[in-house]
Every structure is written in structure tokens, then in C-alpha cells.
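Yeah, one chain of the complex is gone here, protein chain that is, but the others are all in their spots.
After this line comes chain A, so read on.
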Amino acid sequence: MNFGRVKRLSRGKVQVSHDGSKMEEVDNIFIHTLREIGCGLDDDVQSLKHFSTENIVEATVKCLRVIGDGVNISPALPPGMSARYRVGTQLATSCQELGFRGDIGYQTFLYSNEADIRRVLMFLMEKMPKETAEAASEPMGKSAMLKRSIAAELDKQMKSAWTPSYCKQDGLCWRGTKPRQWHREGLSGVKRFHSCPVRSPEGVGDITKKTPKEFKRYYDKHLQPLTSQPPQGSQVVPSVLEANELSVTAQQEWETEWNQHGLPSRLSQEDYKARKRQRLEKRISDQLRQAIQQETSKATAGRDLLQMLSSFTDRGVGKGVTKGSRFTHTEKLQFAQDEETAAQMMGEGPRVDTEEEMQRKREEEVEQLRGQLEEVTGQLQSLDVEMKKFTAGIQQMEEKVNTEVRGRSDKEEAYKVKKRTLDLLPDAENNITKLQGVVDGSSQRLVNLAQQWEKHRVPLIQQYRELKELNANRESQSEKKLEEIKSLREKMKEVADEARGKDDVYKQLASEYERMTKDVNRGAYTKRIMEIVGNIKKQKEEIDKILIDTRDVQKEINQLTGKLDRTFAVTDELIFRDAKKDEAVRKAYKSLAALHENCEQLIKTVEETGGILREIRDLEDQIETEGAKKTTQNLDRIQGDFKQMKQENSSIMAKLKGK
């Protein structure tokens, strides 16, 4: 029973290592990798069994090249036997150099058996660098992604047939056969960005707040759907984008302003807005006023300029065109017109005057006009001065009037007081006593009031102090809270930024994942790994079971030997005691000893038999593996090769001699 189990286990092992279907998957992985590194394998090659010698040599060479130790072996197998031999040995030595432990020689490649080749290829694949996998696992840069998508788009457009523009409205066309996708080509369908304000119902989502009935009526009856609000259909999207952007930027701007200026000012939002509005209005009106003042001062400056210009023209007579203010230009224009009309008149009349005369006349005229101009400017200047004087006079007079008015009101007051005293004079004595009484009464009242005031004042002051303290406390608290709010807002922003960044990375990775070729092999790999893991588990369980079994048996054996020993000892003693008395018992004692000895021998023999059986099985396994190596066949082949090489050599020798 014991050995039977062990046998079953070892059979199981053999089965696993030679399981055809599993091996096929491994082969699939090999073939896939080999195709990736550029081996020209036919499509009908499904497993290593189908590999020809050429395939094997090519695969090995390619693998060695990928591992990259400068292998100069050609992947194509040469026809001559000796050359083939050389290639085989080279391959074997480079494999050994890489650290392949195991039996390898030129025959491994030329006269392949599946198991050897699998072992070699597995070793080579493990040695292959895994850079490609690492590079793919890192997230690619955005520019690389962009370039790739551009390349893909160009590729698509190059591959597709040309279609006339009327077949693709707005540059839209269908692409692909299986998942038919629409695709936009070029920019012919792009509309100009053109937005207009749109309106949507506001405050209707909140049912607790009542919308005013005017708005309700508008929303119900007259507000058009958003898509028909813009004058043209193509403006819908830009308008919505614009509206959204507007609201977002307005919100953002307000938030930053509120954070920077609003919160520290400790006003409510409405107050802050009102104050800001006031400030702005004031500023605008200031600006306007300034601008107006500047305008008026400019006008006076223009006049000064005119004077300066006139002095200029005095010096340089007839110097041609001079730059000047508008006034001079208009003057010039007038002159020009005058001259023109004069010329016309002359043209109509008989032309008697010579050029010189005309020149003289003109100069005279110019002189005359300049004189006039100077006169007029002089007048203007004097008028200006006078005006300034007058304005100054007006100001003075106004001040005087003010002081006079003030003096008058003072005097009126004084007059009133005096009049009353005068009224009181006739009955002086009586009135004096009356007044005395009044004064006394009022002074009494004053004292009373002062006392009362004192009474009220003390508690009020106390209260005031308390409130002040409270206020100070509250202020410090509010300051603290403000700080907190600020830090919280900053944190919020940070977190939002982080989230956005993570979102970007996520999107990028997702797109990359989508683009990645969903390898069939990947599934095969994982499936295979899972199966192997399952198998190993099963085997482990079985091994455990057997171990327990063995231990049980061992225990049983130990128990039995112990029992036997004890029984033997007891029996031995009993019989030995009786043996002195009885002859028959002595005989029995002797046969007992013999029996014990024989039994021991028997057990030993059984154990030996077990050992031998185990050895036999090992040897059988060895024979099997040796048999699989097809050594004899290979030997035959190698001998054949040897003969062929000899022939080749002799033929070459013959050729050499022939020469």
C-alpha cells in the first residue's frame, strides 16, 4: 500500500511535465515572442514540434542578437555540412558563454529534439532584456502621445480613398467597416466662433424660494429654448460656451477679490459691493472732471501756441509749410481760398500784371494781414489779462460778500439780546429779582441734573467697559476665524488642483490603456500561470497526504516493533524461568529465539526489496529520459555527418590536388 502511493505520486509528476496541452501554451508564448523579435515563422507553425532546423537556428540567432553580445552568425542555415557544423558549434558555445548549464552541442540545433530545444529557448528568453516591458509601463509624455495620434490620423487619411467634397458634409465621413465610426476630415466644416448672449431660467430649481410672477410668466410663455435663441443655429455652441465662461470667470474674479480685499474689510458682501460701487462712481466722475479741465486748459494752450507761431512766422517769412495747430491750419486754408478766388478773378480779367508785381502785391497783402493778426492777438491778450483781473475781482468780491453776510448774522444776534434787555429796563428792580429767581432755580436744577447724571453715568460706564472688552474678544476671535477661512480656501484650491492633475494622469493612462494592443497572449500567460499554481497546490496537497500516511505507517511500525520487543522480553523471561525446571520449555525457548531471529531477517529482506524496487523505478525513469534523447539515432546521424564531412574534405583535397 505504501509503495503504491509513492508510485502514483511519481507518475503524477511525469504526467505534469509531459502534459501536451500545457506545453502548447508555452510554445505559443515562445512563438509570439520570436515573431516579435523578427523571426520569419510560417503561420502554420503552432508548436516547437513543427520547428524545422532552419527555424531553430534562426530563432536562436535572433534571440542571441537581442540579448546583444555581438553575434555574427547568419540566421540562414548554409548548405554545406561543415559550415552547418560550424554554425551549430558557434551557437552552442555562445549559449554556454551566456551561462547555459546542460548538455549542448552542435547536434542540439541540427538534430533537435523537442525537450532540448525547449530548454535552450527557455533559457534564452529568460536572458532577453525586459527593457521594452519597462518602457511601456511608464506613462508616456504628452508630446509623444500627440505625435502618435497625429501619425495615426495621417496614416488613416493616407490609406483612405479620396472622396469628393460633396460626399462629406462638413468634412464628416464614415470610416472603417466593423465598428463604423464617423470621422472629421480637415477643417472645411469649421464654423466661425460667433457668440451672442443667451438666457436661461434662474432660480427655478429652488422650490422654497418663490420666483416673481413676472419672471415666471416670461419663462413660461416667452423664453425660447436655448437652441433657438441665437439668430443662427451655428451660434448655439459658441454662445453656450461663452455664457459658461462668463459666469465662471465672474465667479472666480469675485472670489479672489473677496479673499484679498473683501474678507479683511469685515463688511458683509452687500455692504462691500455698495462701497465699491460708490468708490468707482466717484473715481469715474473725478476722471471725467479732470478730462474736461484738461480739455479747457488745452484750448488756452492752443492760444499760446498761436502766439508763439505768429512770432515764428515773423522771423521766417515764406519758409513754406510749417506745422501748426488747427487754428493755423484753418487760417492757412482761408488764405489759400482767398488766393484761389483772387487767382480766378485774375484769370477771368485781362492779365496785365507781371509776375514781380503780383509777388509784390502778395507780399504787401501778407504784410498787411500779418499786421492785422498781430493787432488782433494783442487785443486778445489784453482782453485775457483783463478777464483774469475781473475773475480775481469777482472772487474777492464774493469773499467780501461772505464776510459781510456773516457779520450781519452776528450783529442780528447781538441786536436781539440787546433789545430784550432794553425791554426789561423800565421795571428794573422787579425784573432783576425775577431774573435772580430764575437763575437760582436753574442753578438748582443744574445741580439736580448733575446728581442724576452721576447716578446714571456710573453703571453706564461700567457697561461700556464690559462691552468694550467683549468686543475686543470677539474681534480677536473673528480674526482667528478669518485666518482659518483663508487657509481653508487655500487648501481647497490646492486640493482642487491636485484632483485636476490626477484626473489628467488618469485620462492619459486610460487612453493609453485603450490604445494598447489587447494581447491574446496575456490571457494565455495568466491562464497558464493560474493553472500551474492550481497544479502545484494539488500536488502539494497530495504530498502532504502521503507524508501523513508515511508518518502513520512509521508510527505503526515503531509501535509494533516496541510491542514485539516487549512481548519478546516478557515471553523470554517467563519461558527462561520455566526452562530451568522443564525440558520441554527449554525446547520452546530455543525455538522462540530462532523464530525471533528469522522474523528479523524477514523484515530486513522486505526492506531491502523496497529499496531495490525504488532503484528500479529510478532507473526506469532514467531509461525513459535517455530514450527520449534519441541518442542512438543522433549517434547514427553524427556518424553520417562525419562521413559526409570526410567526403567533402576528400573532394576538396582532390580539387586542391587537381589545381
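Quick note on the criterion: a residue touches a chain if its C-beta (ideal position, glycine included) is under 8 Å from a C-beta of that chain, and two chains touch if they have at least 3 such contacts; residues count from 1.
In the analysis below, contacts and distances are computed from a predicted model.
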### Query
Between "Hyccin", "Protein NPG1", "Mitochondrial import inner membrane translocase subunit TIM54" or "COMMD8 protein", which matches the UniProt record of the unshown chain?
"COMMD8 protein"
## Note on the structure
Touch assignment to the omitted chain, from A:F215, A:Y525 or A:F568, lands on A:F215
### Query
Considering the entire assembly, which residues of chain A contact the chain that has been omitted?
146, 150, 192-197, 199, 212, 214-215, 217-218, 221-222, 229-231, 238, 242, 257, 261, 276, 280, 283
